[in-house]
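The structure that follows is given in the form of structure tokens.
Heads up, one of the protein chains got dropped from this complex, but the rest are sitting where they should.
And now, subunit A:
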Amino acid sequence: MNLERIPNEEKLSLCRRYYLGGFAFLPFLWLVNVLWFFREAFLKPTYTEQPQIKSYVKKSAVGLTVWVAVLTTWITIFQHFRAQWGEVGDYLSFTIPLGTA
């Protein structure tokens, strides 16, 4: 889908839907929103709907950053402490590496 070809109201609606959809544990959707609408929001000459698109893109970026921080923290904790957690660690693991503790 080419953003050039759709009217501004639809762009706004699309951006808003992507933003709202991201609340369903979908940081990837927020990432797509930010990347896709970045040019529309910041690099294009101003048009009526642009401030709203800009706000959605910014909020998506904020949400994305929060999720990235949360996931990075969790992954770091898990990888570091998995062996020490014993049974709980195994229960949480999808794949357990062979040849290590």
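Please note the rule applied: contacts are C-beta pairs under 8 Å (C-beta built on N, C-alpha and C of every residue); 3 or more make two chains touch, one makes a residue touch a chain; residues count from 1.
Keep in mind that, in the parts below, contacts and distances are computed from a predicted model.
**Student:** Refer to UniProt and select, among "MTX3 protein", "SEP10 protein", "Trifunctional enzyme subunit beta, mitochondrial" or "Presenilin", the name of the complex member that is left out.
**Tutor:** Record says "Presenilin".
**Student:** Across the whole complex, list the residues on subunit A that are touched by the chain not included here.
**Tutor:** These residues touch the chain not displayed: 1-2, 5, 14, 21, 24-29, 32, 35-36, 71, 74-75, 78-79, 82, 92-99.
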